[in-house]
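Have a look at the structure below before the remarks.
Note that one protein chain is taken out, while the other chains of the complex remain in position.
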Amino acid sequence: MSIVACVKWVSHPGEPHDERFAGMSPADQSALEFALQQAALLGTGVTVITVGPSGADKVLRDALACGATRAIRIEAPTTAAGTDVATAIADHITDAEWVWCGDYSLDRGAGSVPAFIAAHLGAEQALGVIHIDLAADGVRATRRLDGGRRELLGLQAPAVVSVEGATARLRRAGLASLRSAAAAQIEVVPATTPIHRAEFMVRPYRPRARELAAPAGDTPLDRLRVLTDAGAASVARGEMVALEPADAAARIVQALTDWGYLPHG
Amino acid sequence: MSTPDVDVVVVGAGPAGSCAAIVAARAGLSVVLLERGPFPGSKNMYGGVVYPRILDGLIPNWWEEAPIQRWVTRRSTMLLTETQALTVDFRSEAWGKPPYNGATAFRPDWDHWLASHAEAAGAQLLTDTTVVGLLRDSSGAVTGVRTDRPDGDLTARVVIACDGVNSFLAKEAGLYTHTDAKHFTLGVKETLSLPKEVIDERFAVRERDGVDIEIIGGTGKVNGGGFLYTGLDTLAVGVVLKLPKLAAQQQRPEQLIAGLKQHPGIAPLVQGAELKEYSAHLIPEAGVAMMPRMTMPGMLVAGDAAALCLAAGIWLEGVNFAMASGMYAAEAAVEAVRKSDTSAAGLAGYQRRLEGTFVLKDHRKLRRAPELVLSDRVQHLYPPMVANVVERMFHVDNPNPKPGLRRILDQERRKAGVKRRDLLRDGWTGFRSFG
Partner (left out) sequence: MIAVVAVREGQLPSGGDEAVAECGGRAVLIGSGTAAAAADLAGIARTVTVVEMSSFQPGAWAAVLAPLLQHEPAVVLPGSPDGRDLAPRLAALLHRPLYAGALSVTPDRVELTRRGGTEIHQTHPGPDFVATLQPGVRGVTVAADATAPAVTDATPTHLPRQEHRDATVLAVLPPDPATIDLAEAPRIIGGGAGLDDEARMQQLVRIGSAIGASMGATRVITDRGWVPHERQIGTTGVVVDPDLYLAFGVSGAVQHTSGLGDPAHIVSVNVDGHCPMMQLADLAIVSDANATLDHLARLLGADADADVDADSTDAATGTETA
């Protein structure tokens, strides 16, 4: 049985511009934890793989410290496009039977790499999983559906599973394994296919103006009103004030009272 | 006893710890450097000026690679009253060229850089790892540390405690006979961002040149001092406050920084700057008066952990004392390991080095300074007195003729309610310390 965990070296949301805080996302940590638990159950090891520059060795060492048995880094820039990342990974793990991923990477956040890997391997997939049951004869995964409903899937190898960050807590590495991991050997390999940089024009987020039902109302004024209080996200909607915390709290209570959520007096 | 895991465990990857690790590792010892933060320096703060000359031997031409913000070529000392500011301003071209004097730098950058040299030297850096206890043998000698990780014990021939102010290790080993709130000051600091051109213009500096302003007074009723340093496109403004007074006055440190920033002498310098970060940290202020025993069988204590920070009013130097004591501790550890005698006697080389160098020499010389600088007279009586004297000296009050200096001095002294005896005594202490 070969078990693979795909982990990505991503900047810390709180410190997006300081590489020294970068590491594994919570989702990837959950993925690694399940890989390790499954390996223990099936009496085998875990291969961790990452696609990225040399800085990405950090997440591999962290994974080794937690008990992964083999670490591979495919040389590529952090900007590598998701399809290429998936291809590069799939080409290196053709014999993989269980592939564990996070449900989406903090920076790209497309959630597409796992499915691409599944497509390449012709494997079963369960994506965005929120609950896992591991068994010797397979894996049961619960994934989210619309409207809060969930789908219970039965998986057989080969399969790719992507899990949300809250599904498991990664174990804390012991001191001895931490030390050996710090010295451990990491296999660095070139990508088998060319890696394209994803080229984008980047700008800060602004909501898209939402299409709204044609305004109902008899007079133009009524129609205008309908338009203006429909929650069009593209424009600031209400009052903005800068307040000291104490005043902020008071202002909130007042608003709740004015709006009738709290009794007067 | 069974052979230890490593020769030396260094606890804390601050300036003291990293320098200790560099020295020990370069001497061929097996070294583990433990740091609780995600990377060295990640959580560390200080005012902003380092005096790195002590690195000359350790990292030749350090100035070519050190992550510094600006070279301090202007050093001012400000005496503040509510409405007045008396500034002694010094500027030196020499401080702007190798080997330089002081430099402003960010701790995460500085500590991270020093630690990378420790790793390059062969020390093993383990982050996100907190030391939670000491391992001792039956005789009480330290044989290693316990970390917060699973199977987290690590045995060593020598432990070097560089875990900073209020050292948990030194305390657990019982090296601090007494700790007392009045021995600490609270340092609080705001990092403000301002465009480089604006800083250059306001502080009259160019390129990489920078300014270090030490401030006496300006902290209202709470005894203390302040500082204002220039980064490349940031300012560090902070106050250092006597703990008991702070408690008594029931004032929040933020308010005091705000007060300092509003002072007519400071406001124009920080005007329009944007708050990036607020941080606070204790400073071991009392020097010799509070220093613990720094050597015990199997363990040495260096840097702030040993209260080696020199915080004497117009001086606030800790990083250089930390780096030096870390190096000396490691040198002693190397000797001890080589002759496999890590008893107190075997490690005695540490104390010898401290005594023989600026580390303890400066501390002894300045041992009365902290108390003097933070005394009520110096804090609350002298500044207005001196400022008034100067104001009257330069105040042209024609048709009245200029008054004589002696008369002004005497009148202002009485106005300030300062006894001649105290003035002379303080003057003498000050002279012996700073002179």
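Letters A and B mark the chains as written, and numbering starts fresh at 1 in each.
FYI, a residue touches a chain if its C-beta (ideal position, glycine included) is under 8 Å from a C-beta of that chain, and two chains touch if they have at least 3 such contacts.
Bear in mind that the values here come from a model prediction, so they are computed numbers and not experimental data.
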### Message
For the chain that was dropped from the view, give me its touching partners among the shown chains.
### Response
A
### Touching residue (missing chain; options A:D95, A:D137 or A:E244)
A:E244
### Task
Touching the absent chain in the whole complex: find that residue among A:V48, A:A71, A:I89 or A:A123.
A:A123
### Summary
Filtering A:G43, A:G148 or A:P194 for touch with the omitted chain leaves A:G148
### Task
Spell out the interface residues on subunit A facing the chain that's missing from view.
13-14, 16, 25-27, 81-83, 103, 106-112, 115-116, 118-120, 122-128, 130, 140-156, 158-159, 164-167, 169, 198-208, 210-214, 231, 233, 235-246, 248-253, 255-256, 259, 261-262
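The criterion applied here is as follows: only the chains that are shown with their structure count from here on.
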### Query
What is the distance in Å between the mean C-alpha positions of subunit A and subunit B?
42
### Summary
Residue positions on subunit B within touch of subunit A in the complex are 32, 38-39, 42, 108, 112, 124-126, 129, 147, 149-154
### Task
Enumerate the contact residues on subunit A facing subunit B in the complex.
18, 20-21, 23, 172-176, 178-179, 182-183
